[in-house]
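In this view, the complex is presented without one of its protein chains, the others remaining in place.
Coming up: chain A.
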Amino acid sequence: MAHDDTSGTDVAAFSSGADGVSNSAGRAVEPSAASGGLAVITSDALADPGVPPHRKRVTDLDPKKARTAQRTVYTLFYLSIAGSIFAVAAYMAFPINADDPGSVRLNTVFLGLGITLALMGIGIGAVHWAKSLMHDEEGVDIRHPVRSSDDTRARAVEIFHEGNVESGIGRRSLIRNSLIGALVAFPLPAVILFRGLGPQNENPAELLSHTMWKAGARLTLDPSGLPIKAADVTIGSAFHIIPEGLNDAHDRLEQKAKAAVLLMRVNPSDLNVSAGRENWNYDGIVAYSKICTHVGCPVALFEQQTHHLLCPCHQSTFDVDNECAVIFGPAKRALPQLPITVDGEGYLIAQSDFLEPVGPSFWERS
């Protein structure tokens, strides 16, 4: 047991019998010797109940029990050895075969079981050893004050003063200031280099406001990129759409994250079209951004009887009949609609880009 140098009498051991009075350690606890620190001492505080009487363990009283405990502990350690060997054997006996996913499962299960047995054997054995067989003494360490002695504090101030005088850093201001300047300038290259890793000359608000869609761009199937004829979209259909040429774009995933569209066809008489959007749909075929206006999950759970679109992340629900107005959930804005029409060959094309930024809000969104 480590004794503390500053407070001298802060350690006492309680290893007595049923009488509860410390006698083997020779010294009683002297709480007054330790500083109370910032603790508030109330006048009507309850008396310290002290330490409960020491109770001997069965392994202290009965040598037979002690032998049993000893046997348990070394059995656990032997089990740990067996577990380690089993893990090595399992690794060889159940190799991972690239063509068989089941082999990965067998490999990890048996390897894991072996390693678990190895570690748990050591851990449980060690704890059981400590609890049942190791010396059963309860000790108390009293907390000592954190403040250094006055001598130490005075010496510390003196060291700083000596350093100042000997180096002359307070006196030679030109050296001091140029050193501070050099230290400030030193991290600058790192800042510039790291900034160079990020996007250059791009305005994030501008990037978020536009997608790959442009006038005349064909609506194509995700993932094949094949164009779609209006006649192929039957009522009740849901097509997952990417813009023409997306698969060839160098930043395919960034573009897809903004330009993904869900194309649906409903009975034209079911649609309530607002003024200015009359020609945005084509005979009941409507195209809406798939990016939720809440936090940007893909909204694609189309219920073809109710014409509701559900976002799986936070259950925002949009009504396709009413231009994807929010009817439930945390989203605040309707899904942006992509104006579509058909070209001369009957393929569906976009009339323009989305007329508002797609996806969740951002600071610069007007």
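By our rule, contacts are C-beta pairs under 8 Å (C-beta built on N, C-alpha and C of every residue); 3 or more make two chains touch, one makes a residue touch a chain; residues count from 1.
By our rule, contacts and distances are computed from a predicted model.
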| item | value |
| --- | --- |
| Chain excluded from display, named as in UniProt, from "Multiple sugar transport system permease protein", "Cytochrome bc1 complex cytochrome c subunit", "Alpha-D-ribose 1-methylphosphonate 5-phosphate C-P lyase" or "Phenylalanine--tRNA ligase beta subunit" | "Cytochrome bc1 complex cytochrome c subunit" |
| Option touching the unshown chain, where A:59, A:80, A:289 or A:337 are the choices | A:59 |
| Residue among A:64, A:105 or A:332 that touches the chain left out of view | A:105 |
| Option touching the unshown chain, where A:68, A:84 or A:304 are the choices | A:304 |
| Chain not shown: contacting residue from A:80, A:317 or A:337 | A:317 |
| For chain A, residues in touch with the removed chain | 55, 57-59, 101-102, 104-105, 108-109, 127, 131-132, 221-223, 228-229, 232-240, 264, 298, 300-306, 308, 310, 312, 315, 317, 328 |
